[in-house]
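With one protein chain removed, the remaining protein chains of the complex are shown where they sit.
Per-chain residue numbering starts at 1, and chain names A, B and C are given in the order in which the chains are listed.
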Amino acid sequence: MTAQTISSPALPIRKNESSGLRNSFRYLRRNRQLAIGLGILVFLILFSGIGYFYVDKNTAYALGAPAGKAPSWEHPFGTDGQGRELFAVAVYGIWETLRIGFIAGLIGLGFGSFLGFSSAFFGGWYDVIVRWVVDVLLTVPGLLILVVIASTLDNKSFTLTRMAFIIALTAWMGPARTVRAQVLTMRERPYVMMARLNGMNSWGIIFRELVPNLLPYLGASLVGSVTGAIFATVGLAGLGLGPLREPTIGVTIYWAMGQNALLRGMWWWLMMPILITILIFIMLFLISAGLDEVANPRVRRTI
Amino acid sequence: MIKTPGRISGGQILLGDTDLTKLSEEEMRQVRASQISMVPQGAINSLNPVMRVRDQIIDSMLDHNLGLSKAEMIERANAALEAVELNLKVGRMYPHELSGGMKQRACIAISIAMSPQVIIADEPTSALDVVTQRQVMQTIGRLQERMGSAVILIGHDMGLMAQFVNRMAVMYAGSLAELGSVQDIFTHPLHPYTQMLIESLPVLGNRGVFKGIPGITPLLRDLPPGCVFNTRCPHVMDVCRHKTPVFKEYTPGHWAACHLHEK
Amino acid sequence: MSLSYLLRRILLVFLIIWSAATLNFFIPKLTPRNPLREKLLEQASRSGYIPPGFNEMVKSYEKKFGLDQPVWKQYLTYMNDMAHFNLGYSISNFPKTVPELIGQAIWWTIGLLTATTLISFFLGTLLGALMAWSRSSFIFRQVVPSLLVLGAVPPFIVGLLLIYLVAFKWQLLPLGGAYDTTNLPTWDFSFFLDILKHSILPALAFILTTAGGWAIGMRGMMVTVQGEDYMTFAEAKGLKNWRLFYRYAVRNALLPQITGLAISFSYIVGGSVLVESVFRYPGLGSLLATAIRQLDYFLIYGIVFILIVAIGIAMFIVDLIYPLLDPRIAYEGK
Partner (left out) sequence: MSNLLELKNVTKKFKTGTVALDNLSFAIDANAPSIIAVAGESGSGKTTLAMMALGFLDPSEGTVLYKGKVMGKLSGAERVAFRKEVQAVFQDPFAVYNPFYKVDHIFEVAVANFKLANSRTEARKRIEEALVSVGLRPEETLGRFPHQLSGGQRQRLVVARALLLRPQLLVADEPVSMVDASLRATILESLRKLKDDLGVTILYITHDLTTAYHVCDHIIVLYRGAVMEAGDVETVIANPQHPYTQLLIDSIPWPDLTRKWGQQELVAIDDITIKATQKGCKFAGRCPHVMEKCWQSPPPLYEVAGRQVASCYLYEDKPVLPNEELGSLFKGQVKAPTGQMAHG
């Protein structure tokens, strides 16, 4: 007769909601791209992390080793025409490249998502201005802006960390746009109304209701800005901008091209940075595709 | 149109004397729209947003060797639009310029353009307001009489059934529970599910009485043995739990699958 | 097409060009010194002689960036110059002006980029559509997708790889340049073939890396579109497979791709600068790389400015085409 007596049987629930770590591993088994991408990342970090302690940094600079040696047991990746030990260059170059990428990517993501959140949530003129600025700056190639900035600065006062900050200047527009779009759709969700009915204020809604759901997007955005930043470091160095003395991947490419490595028969000089760059970008691509699958389960199977 | 991984594992689907399950994909394609057509559920999104309405009527004729000239096809498309009481102007419009009711009528125009023998209308009005729903259903009804086709109305709204259909079949968890004329079903329901379904309907008068059907529908991959309704049936007997009832004709034209009536 | 749409687009182009010009004006000003003047003098002293008219050039720059003027006045003068494409002299190629040098190089860039962008867009979109189409053959659904990884790699890196393998190791195609410099350019068929031969590798580097992006985007849209009600209804209409594919699925999935095309110009140009410089292709990219090496500031700023203007115009053209393809935009605001 009355409502109390009915209670529909609960839907079956998987027993033992085990620890987060085990769940993550189970998830990685299904999301193979993410797994492989993260695997490469761990490998690269271990490679340069361990190398950091065992490889003499001085050999990574010009005249630190005999010049023009082909790869051998003694010089695993060979040495370049100016006497750099390419194995040492790889160890420090990977480290520096990833470091620049992550510093610039994190700054870009932080600033971009702040703008995205605030403009979507508060709207009005502020939103209009942010949107226009982002639209315009997204149209201007970041690399060209960086070329103008970097060429104005003095090569001597250029450190890698400073380079990271400069690159961060062009890394925030993408996150600002994606975060804004996501917040705009999420802001209209009924659970936000529910939170307001529960007496939550705007900041509570942003941090307790929206941010947790945005994590996959923020992750994907971070990978996006890191990719952009690494592209920019390698690209700038390839054009001959930035600290050209430092042993980075991009700088090595610059010297290998400028010194006609191929014509001088030193193919390893060019191949080492190229293969490492390809590995780094494939890693970023796989991670971003994997995260994409987390964020939009609808468009599964990216590879 | 069963999408993979679904497939038809047995049985026949007869249209006249043809078994549709035996047709090749190409033959089946020829059958669609020209002999069996569909009025879709979500009319709002069932039209191609980048094509004009009339082109969407014509392209299906183009793909069914009708031997018509372009002009004749336009003629026919216009006739279809007129049949669903749409202005001919609508033919040159894009879907986003139409209201919900107009889109649904445009969809009907597409489905009847080749005068099919069977029109399958799958909840054709579930997204529409009651007045628009009535207009759309009355349009379908008039067309059905004029073309002499059969309309299969699929839906959960018993009210709509009572208003529109002649014969109806009640399905529960993938099986037929009852089949009969709409009078039979509403006045002498045989199957307990049908009875409860009818009792749960709000009617005018008897205000405040409003019943539900306790329990939940079983999952299709995990059906109970015997009669599929035995978990919710108030008249459940032992036999219902292990033996599947036979779908039988009890009075002329009135069929049901229930052990209660098997003597 | 609604007027407000058009106005918004025009405004966007102007904002892009204006910000490019402003960028070129203010960035050099960020350093406390007057780097332009210093560099000019440094250049002059490095080459050991002062070319005729050099003083005049210095003066023209001093006028343009004159420190005696208030900043807003400098800015106005500068903007006026930019509006007339008065981009100044090249320091290392004096007395050639920046527009002259750009004028020689820009056609190579435009030619290469237009061709490769179009090929890459159509190829990638088609592959993406076929990959997502449920009735495609095994090759498209299983094999082609693994090639998408190439899209992750920057174009110039693939360019270097191609140079090493195809041009250096197997010696199938030239190492770089736009034509064989041992032949004097004569406008005949063999010269044309020569140009084509030289452009294969840079174009390939570009197509291999950008087509993947188009394919991924298209595949995502095709998956979405195939789940739409109008696809189910279209199938129930008994349409032929190719009509379903082309008129219904591809036609709708293509729209976001076109928007993507407008947005991607920035990436395309950024990537092409490096590809050109790797292949020493005589376009704006190589010119930029040379300018950077020779610290030829006005040339750098000029090239950056022109490239951004070109991007703005290309975007505008795509935005004008878009409403023709999507009736929902065309009627907006009617």
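Going forward, contacts are C-beta pairs under 8 Å (C-beta built on N, C-alpha and C of every residue); 3 or more make two chains touch, one makes a residue touch a chain.
Predicted, not measured: the structure shown is a model, and the values here were computed from it.
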item: In the full complex, displayed partners of the excluded chain; value: A, B
item: Option touching the unshown chain, where A:Arg32, A:Arg189 or A:Arg264 are the choices; value: A:Arg189
item: In subunit B, positions touching the absent partner; value: 85, 87, 97-102, 129-131, 133-135, 138, 156-164, 182-183, 186-187, 196, 198-204, 206-216, 234
item: Residues of subunit A (touch criterion as defined above) contacting the omitted chain; value: 1-8, 10-11, 13, 189-191, 193-200, 209, 212-213
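Keep this in mind: only the chains that are shown with their structure count from here on.
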item: Centre-to-centre distance between subunit C and subunit A (centres being mean Cα positions), rounded to whole Å; value: 23
item: Distance between the centres, which are taken as Cα means, of subunit C and subunit B, whole angstrom; value: 54
item: Mean-CA-position distance for subunit B and subunit A (Å); value: 52
item: Multi-partner residues of subunit B (at least 2 other chains); value: none
item: Shared interface positions of subunit C, touching two or more other chains; value: none
item: Sites on subunit C touched by subunit B in the complex; value: 134, 228-230, 232-240, 243, 247-248, 251-252, 255, 325-328, 331
item: List of subunit C residues in touch with subunit A within their complex; value: 12, 15-16, 19-20, 23-24, 27-28, 30-31, 35, 145-146, 148-149, 151-154, 156-157, 160-161, 163-164, 168, 216, 220, 223-224, 263, 265-267, 269-270, 273-274, 277-278, 288-289, 292-293, 295, 297, 300-301, 304, 307-308, 311-312, 315
item: Contact footprint of subunit C on subunit A as seen in their complex; value: 132, 135-145, 147-149, 151-153, 231, 234-235, 238-241, 253, 257, 262, 267, 270-271, 274, 277-278, 281-282, 284-286, 298-299, 302-303
